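The block underneath contains the structure these notes are about, expressed in structure tokens.
What you see is the complex with one protein chain gone and the rest in place.
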Amino acid sequence: MPSHPVEEITSSASWSLVEDKFSPYAKETLAKLITFVNEECVPAQRVARAQLPTDPEKRWKTAIPIVEELKTKAKKLGLWNLFLSKAHYPEFGVPLTNLEYAVMAEILGRASPLAPEACNCSAPDTGNMEVLARYGSPEQQKQWLVPLLSGEIRSAFSMTERFVASSDATNIQTSIRREGNEIVINGHKWYISGAGDPRTRVHLVMGKSDPSNQNTYLQQSVVIVPADTPGVKVVRPMCVFGYDDAPEGHCEIIYENVRVPLSNLVLGWGRGFEIIQGRLGPGRIHHCMRSIGAAQRALDIMLQRVTDPSRKTFGKFLYEHGTVISDIAKSRAEIDMARMLVLSAAIQIDKYKAKGALKEIGMAKFIVPSMALQVVDRAIQVFGAEGVSQDQILAELWAGLRTLRLADGPDEVHLQQIGQRELKRAPALRKQAEAAKKKETELFSKYNIKAHL
Amino acid sequence: MPSHPVEEITSSASWSLVEDKFSPYAKETLAKLITFVNEECVPAQRVARAQLPTDPEKRWKTAIPIVEELKTKAKKLGLWNLFLSKAHYPEFGVPLTNLEYAVMAEILGRASPLAPEACNCSAPDTGNMEVLARYGSPEQQKQWLVPLLSGEIRSAFSMTERFVASSDATNIQTSIRREGNEIVINGHKWYISGAGDPRTRVHLVMGKSDPSNQNTYLQQSVVIVPADTPGVKVVRPMCVFGYDDAPEGHCEIIYENVRVPLSNLVLGWGRGFEIIQGRLGPGRIHHCMRSIGAAQRALDIMLQRVTDPSRKTFGKFLYEHGTVISDIAKSRAEIDMARMLVLSAAIQIDKYKAKGALKEIGMAKFIVPSMALQVVDRAIQVFGAEGVSQDQILAELWAGLRTLRLADGPDEVHLQQIGQRELKRAPALRKQAEAAKKKETELFSKYNIKAHL
Amino acid sequence: MPSHPVEEITSSASWSLVEDKFSPYAKETLAKLITFVNEECVPAQRVARAQLPTDPEKRWKTAIPIVEELKTKAKKLGLWNLFLSKAHYPEFGVPLTNLEYAVMAEILGRASPLAPEACNCSAPDTGNMEVLARYGSPEQQKQWLVPLLSGEIRSAFSMTERFVASSDATNIQTSIRREGNEIVINGHKWYISGAGDPRTRVHLVMGKSDPSNQNTYLQQSVVIVPADTPGVKVVRPMCVFGYDDAPEGHCEIIYENVRVPLSNLVLGWGRGFEIIQGRLGPGRIHHCMRSIGAAQRALDIMLQRVTDPSRKTFGKFLYEHGTVISDIAKSRAEIDMARMLVLSAAIQIDKYKAKGALKEIGMAKFIVPSMALQVVDRAIQVFGAEGVSQDQILAELWAGLRTLRLADGPDEVHLQQIGQRELKRAPALRKQAEAAKKKETELFSKYNIKAHL
Partner (left out) sequence: MPSHPVEEITSSASWSLVEDKFSPYAKETLAKLITFVNEECVPAQRVARAQLPTDPEKRWKTAIPIVEELKTKAKKLGLWNLFLSKAHYPEFGVPLTNLEYAVMAEILGRASPLAPEACNCSAPDTGNMEVLARYGSPEQQKQWLVPLLSGEIRSAFSMTERFVASSDATNIQTSIRREGNEIVINGHKWYISGAGDPRTRVHLVMGKSDPSNQNTYLQQSVVIVPADTPGVKVVRPMCVFGYDDAPEGHCEIIYENVRVPLSNLVLGWGRGFEIIQGRLGPGRIHHCMRSIGAAQRALDIMLQRVTDPSRKTFGKFLYEHGTVISDIAKSRAEIDMARMLVLSAAIQIDKYKAKGALKEIGMAKFIVPSMALQVVDRAIQVFGAEGVSQDQILAELWAGLRTLRLADGPDEVHLQQIGQRELKRAPALRKQAEAAKKKETELFSKYNIKAHL
């Protein structure tokens, strides 16, 4: 029955739903990507980790050799910048729809963060490239987008602030002000992903340029700050459940009287909110699909473990114990449903742009990480101590997925937005219910029934 | 953006996924059905209940007037026997795919059990008609299928046994044996849906005709038993959480030396298992889609209640309290995901027959009722006492959905089957993992790294 | 090891916690009660149901014979009015603490509603007797309390209103006003438990006597209304998941210009809120303990079923399948924890009156019904169709427990109150944290460490 290798990885049913929406080019690229990820990236994961120095200084000054080699291979294979859709970015993009890339993002997520980086499809670079491609001036594109697209440099998006409840973006405190022909930036950020990487040459910094503007959505601007600008102080790497995620890292940064030329302003004064909104839509889908890939991979290695004869206890395979079989069945169903939710969001983006897919994106954002956490947690449980160790990918996956429930808007924000959106259906429903009630009353009367209305 | 009324009911995203698989006829039929259910069936639900006598005898001898009227209307509108796909039953069917009918079954589920019966699409008749259409002799079809298709009579499928763990069908005790030109049936069944209905004229009875056959799947046969055959004793109506579901009911029945002619055997001796397997596949999908319709309707009335100004407490709308908004958001996402799961199962059936969709059908079977129960339970909670009362549909919906977790195989059986099915992926995964391990070892060696393999 | 029969029923650990707080009288009474419930009430449950007429009229006019016999037996055995603590009601009560009765209430809950009624310990009578014992005038006590205590008559508490969000008691609409020497009552109530019973002779009616009082907690009064007063119209029995719970029932009642003498006012004008608050504290604990008894009984019959050789499927006992063993283990732990929570609340009431136990009562209120529902649901699942039928007690238990999540304040109200109560700990915690921070800063300085404070 299977017609494409993706069916062995994802469930055949979800492929059935979307197969006829894939171009021949996309199908072929997907097949190549599967081979590349399974045969090149998966075996390289522990190698890459071993190539990272343990020395607390050196680990932040290293480009990992095997990653660089894989980048070269991926570029040759045409598995490069797959995230950038030609439909939206005719100049720079590849001829893939959001749906087609979404399926590929899942494959990349099977060996995250290695595979996404190898294919130049890793956050935060992808979002930054989209910002520069959509909103950057030709000058900005030449200087920063081109080397990002070629994988020569990396980048950071500097938004979250240390002492601020920045899940409400209007709380942001960083000051961005004009002084003559320069922009002066002062602020205290943290959890700025990628900022630790020696290859990171540029920060896109979000701050307040017009804090007294009555419209709180016009107070922010985004400015391009070269990483080596005087006043940019990377204070320390922040951890995520004990992981520093070197060399990229998630850094605390103080911007102290950082000065850049006026031309480093992106899009225009007060348009920061517009930029982050545009940046987040497809990005959230990519995060979600990579998370689904992570969950699927966790299920796959769980299946291997529970059927491993050397792991029998009390004379039985692990799968013969307790709730293992039913955990597997639930994981299978939960992954499949979440995948279809995200794919439906991708189709909506293809049809109506990100704005027309806000509901699906929002649902995916609060559904997928929790689902993936649960699947990974079940896998950890069957692995015992090894499950929480550096010898398996599970604990690291878990930490990253847990953080996704906080990043780009915590679950609560998205639940709130989707709930409010549903409430908007109430007036029409109430009207319809009134009509039905009227009809019902007529019927009771017609049949001469005394009702307790 | 919306292009079809179904988008207002279901989520637009899931419609996006399947819209291009709908024929113009299906789209038009669906639109008519939505109007019929919303404008005719919903207002008739409480009327139908009021037309049912409270007298413990009479309620089992009544054809409810408004139901009969709605049947006539539905037939005129071409909303009749929609479940029977012409592709599979060229002689009797309507030109709808399983996918197309699945979406319609959701609409019917919004006013269940009234709407399905009005459109001659209610269990157990649908399954019985499929059995007769697929396996019945021309004689059997003429005598029983034709009046069932026209809605003149109703039917029962007699399988579950009172003192037997019949979720394992091989445990069935009812005896079916040949005696000359007759078949003699003895057995004790219960929870036989529809058997209380005065319009029910025929039982399809499952029992053991060859109990000593070494192949436990060849021991059973199915026999057609007219309801008025001597020896068929309907003992009492069984309840479901206090509901007797009159006039259909779920009855305890004793078959005592019931004799029917040999020609009443369906398909052949020992083919009972084959028949129930064929019967259950699409039937489970229909149950699931009706359940999704029930969940969607529950969410809809929940939205009405929480925005009702007359239901404010402590100065706030109900939606402003506690976890209501987040319950709504979760319900929205859970319904959408479950719907896509079932629709993907329907597509698989259309592509590969029920046998090629066993995984998706099994997942839907254990996912959907639990999901719908949760949504209905949340709705009950915002309604307070009214939520558990006869004035709302919620408590009755709940009872029916809870029973679905037991009927046609309890959740546990399906979890077990899907889990086992996933385990079959393990050998290939283990092989792939070995290849990756080998490659990894080579890489460690190439880079001269001492690894803790 | 076991020293008292209660250890076989409850878990020995919780008995360990409270054993030394039991008087010899209480221990002896408890032992008698266990025998009475197990040997007299449990076998009578289905008999009582069978003695209830199915005729929709007669079922509301019947005192069930076996119930009346059991009442006589219980009275003789000294198992009567156990709920009324002598410590609080020296004139009427029995010498039992709240803790001691709480354990007995669990035993009663094993055969609810039969056993509580047999021992004159059933709601709403218990709460009404407490109200009359605490707040009633000698006249009122003579007329209503004495026959209630002797089990001659029954009673109703009339609070919930049909078209009102009455989980916020200040929303209540029923009007209670003085007219000369009379009180005139007009209102529309529903779900008034016990009001259908032919033995119910009196309603305690809550309504607004001073709707314009600025203090919303002084607007209500409670009035004694004999059930046969002109203007008291019992409209219909309301259902709970299909059950009408005849003969007690939960009725819709219209009070239309009902007139009673001034002396029927309880406690005083405007003191209605005070009365319901006093009524609810211990009452909620009793409900909770009966629910724990129900859960424990459900677990007990689940244990019987899963070890029943005649219920094997696929060659295995039910307990050998899927998640059954782990469901049992979880149920065991959840029951034990919930029991200790309620017992700790009872101890708090004994020590500090109901006011000093509000936190524990509130927690028990939102924890116990959900816990019991889960245990009962798991039991239903192993019983299959029989689990939802009238042949087992499970479905009926479920319906009653589900209603407890709505009655006497829905879960949400209690969650909110307990959450708010916890928030009050925050200021002290913040002060403590500041002191710790100061000390920490000193330590960093002492050790000459540069910290990222």
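All chains are identified by letter, namely A, B and C, in their written order; residue positions are counted from 1 within each chain.
Here is the rule we go by: a contact is a pair of C-beta atoms (placed from the backbone, for glycine too) under 8 Å apart; a residue touches a chain by one contact, two chains touch by 3 or more.
Everything numeric in this text was worked out from a predicted model, so none of it was measured.
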Which displayed chains the unshown chain touches: A, B, C
Option from B:173, B:216, B:229 or B:323 whose C-beta touches the chain left out: B:323
Of C:23, C:54, C:150 or C:307, the residue in touch with the unshown chain: C:307
Omitted-chain contact residue, chosen from C:328, C:376 or C:394: C:328
Subunit B residues touching the omitted chain (full complex): 235-236, 252, 322-323, 325-326, 452
For subunit C, the residues touching the chain missing from this view: 1, 8, 11-14, 16-18, 38-39, 42-44, 46-47, 50-51, 65-66, 299-301, 303-304, 306-308, 319, 324-330, 332-333, 336-338, 340-341, 343-345, 347-348, 351-352, 356-357, 359-360, 363, 366-367, 391, 412, 414-420, 422-423, 425-430, 432-433, 435-437, 439-440, 443-444, 447, 449, 451-452
Residues from subunit A at the interface with the omitted partner, ascending: 54-56, 160, 163, 165-168, 171, 190-191, 238-244, 310-314, 318, 321-323, 380-381, 384-385, 387-391, 395-396, 398-399, 402-403, 405-407, 410-412, 415-416
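As a convention for this text, only the chains that are shown with their structure count from here on.
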Numbering shared by both copies at the subunit C-subunit B contact, with half separating same from different: same
Rotation in the CA alignment of subunit A with subunit B, degrees, nearest 5: 180
Length of the line joining the C-alpha centres of subunit A and subunit C, rounded to whole Å: 49
Approximate Å spacing (C-alpha centroids) for the pair subunit B, subunit C: 37
Multi-chain contact residues (two or more partners), subunit B: 412, 415-416
